[in-house]
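One protein chain is absent from this view; the other protein chains keep their places.
Letters A and B mark the chains in the order given here, with residues in each chain numbered from 1 onward.
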Amino acid sequence: MSNSININVTVNGEAVSRNVAPRETLADFLRGSLELTGTHMGCEMGVCGACLVLLDGRVVHSCLMFAAQASGSEVETIEGLTERAAIADIQEAFHQRNALQCGFCTPGMLMTAHALLSQPGVPTRDEIRDALSGNYCRCTGYESIVDAIETVARNRAAPAGSKNVVAEVGA
Amino acid sequence: MKARAFSYARPTTVVEALQTFAASGDDASYIAGGQSLVPALALRLQAPQVLIDIAHIPELRGIALQDGWLRIGALTRHCETLSDPLIARHAPLFHDAAPYVAHPAIRNKGTLGGSIALADPASEFPAMALAMGVELEIANLSGSRRVPADEYFIDLFQTAIEPGELLTAIHVPVVQPSHRWAFDELARRRGDYAIVGSGILADMRDELVAQIRLVLFGVGNTPVRAKRAEDALRGRQLDQSAIVAAQAALSDDLAPPDDEHTPAAMRIHLARVLLGRLLGRIAEVA
Partner (left out) sequence: MSDALTSLDRPNSYIGRSVPRPNAKRLLAGRGRYITDIVLPRMLHVAFVRSPHAHARIVGIDAEDARKMPGVRLIATGADLAKVCKPWVGTLDHFKGMKSTPQLPLPLDKVVYAGQAVVAVVADTRALAEDAAEAVLVEYEELPAVIDIDAARTPGTPVISPELGDNICFHGKIDTGDIDTIFAGAAHVVEEEFHFGRHTAVTMEPRAIVADFDPNEMRLTAHHATQTPYQFQDIYARHFGIPEANVRVVAPDIGGSFGMKLHVYHEDMATVGLSMLLGRPVKYVADRIESFVTDIHARDHRVRARMALDSEGTIIAMDVDDVTAVGPFSAYPRTSVVEGNQVFRLIGTPYRFQNYRADLQVVFQNKVQMSQYRAVGHPIAFAVTERLVDMAAARTGLDPVEIRSRNLIPDDAYPCAAPTGYKFESLSHHACLARLRELMDYDRLRAEQAELRRRNIYRGIGIASFVEISNPGPAFYGVGGARISSQDGAVITITPSGDVRCAISVTELGQGTETIVGQIVGEHLGVDRERIKVITGDTENTPHGGAVWACRGAGIGGETALRAARKLKENVISLAGSILQEQPDRLDVRAGWIVDAASGRQRIELAEIARIAYFRSDTLPPGTQAQLTVAQHFAPQGFPFAFTNGIQASHVEVDVETGFVKILKHWVVEDCGRVINPLLVDEQMRGGVVQGLGAAFFEECVYDDNGQLTNGSLADYLVPMAGEMPDIEIAHVETPTLDTELGAKGCGEAGTAASPAAALNAVNDAIAPFAASIAQLPMTPSRILKALGRI
């Protein structure tokens, strides 16, 4: 049984080559070897959504695959999305609306929001709730998260100059 | 909650995958999307010596019409089941069930072949495979064979796939203009495994049920065809009395598990309610 294998992954735009144990999950690899601790682990069985990352542009659970499986793929984490300002408006809306408390679920929530908001159209509140159905949050009760995503969807759809301010905050 | 150590192989052809399995002395697992397998490994419920990653085998991909059948490659992801126009048109129960399969991120990674090969009795896709009467294409080192869904599901997590064999494609008989279908399930939360779910494919001729395949899931060790309920409907109009007769017949068709969380009587009750609602929907459009 081989103790470690070499993998090549593009993570947040950078080519990464590392030796990993085959049993190391992508989540453990990102958090441990690459110190990308913005990806969180809440259940290690694909239920809570805290570990979501982008794999070749699609949102997946990094706890539900081994790093070895990701060799040859592109992975993007919350750190990468933040640094290339891909979700700055979502982060701002979450901040203004206080759509997070402890913050542990937040990177996963943002991944789901990013995927949903990358699709055309303005989702209904029910569609937003449906999209969030695999993201557990124990703190907020979800409504603020739905509000924040809805605000971004409307702002992105609205012509420039007519952006909504989030729910009176800071007024 | 860390998996036991294993070694990792990434074949690029079906034959290479089968050979890798054989070389492991049968102590191996294939992994495609891995959305069910990885938790089982993390919990150490399974601990193969070798993990064979079949996700990079081009033969296992593709969706194409062939002689009245839709061949869906085993690696087709759940999200493609939802978005692919050929599946929507020709294998509509896969399409209709897809939004109920777990959550978006799972659907981005999980594969149709993986789900049907695992044959979780509470899963949507194995049940819809049975409802549509698909044939499963299974490869081994001697070649490939097609197994009808009615012969495929054997027992809990047990199918016609022998150790080392690989499910390579799902062949769906395309739906015809006279076909009507309906899918629904009762799950506590969106994306949860259903307490009871059902898919129905009916061939309606002259307002009568000419043929019907009525499948329930979450109610036994495998997806279950409710054959007595089908009998109660065949040749009849889908009116209230026929529906009631089918509902009544269900208790002979089902022997659901009885557990602390969900009593058997409840599953039978819910199966009846669901059946009534689905048949009502079919009757409306028929």
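Simple rule for what comes next: a residue touches a chain if its C-beta (ideal position, glycine included) is under 8 Å from a C-beta of that chain, and two chains touch if they have at least 3 such contacts.
These figures come from a predicted structure and were not determined experimentally.
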(request) Touching the absent chain in the whole complex: find that residue among B:14, B:138, B:270 or B:283. (result) B:270
(message) For the chain not shown, which residue from A:11, A:26 or A:45 touches it across the whole complex?
(response) A:45
(request) In the full complex, which bits of chain A touch the chain not displayed? Write them out. (result) 21, 23-24, 31, 36-45, 47-48, 50, 77-79, 82, 91, 94-96, 98, 100-107, 110, 125, 128-130, 132-146, 168-171
(request) Since one chain isn't shown, list which residues of chain B touch it in the complete complex. (result) 1-5, 39, 43-44, 186, 188-192, 195, 259-263, 265-266, 269-270, 273
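Heads up, the rule we're going with is that only the chains that are shown with their structure count from here on.
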(request) Report the inter-chain centroid distance for chain A and chain B in whole angstrom, where each centroid is the mean of the CA atoms. (result) 30
(request) Using the touch definition up top, name the residues of chain A that touch chain B in the complex. (result) 1-3, 5, 21-23, 25, 28, 44-46, 49, 52, 55, 58-61, 63-66, 68-69, 71-72, 111-112, 115, 130-131, 133-135
(request) Note which residues of chain B are touching chain A in the complex, please. (result) 1-8, 10, 31, 34-35, 38-39, 41-43, 49, 51, 53, 55-56, 79, 102-106, 108-109, 189-191
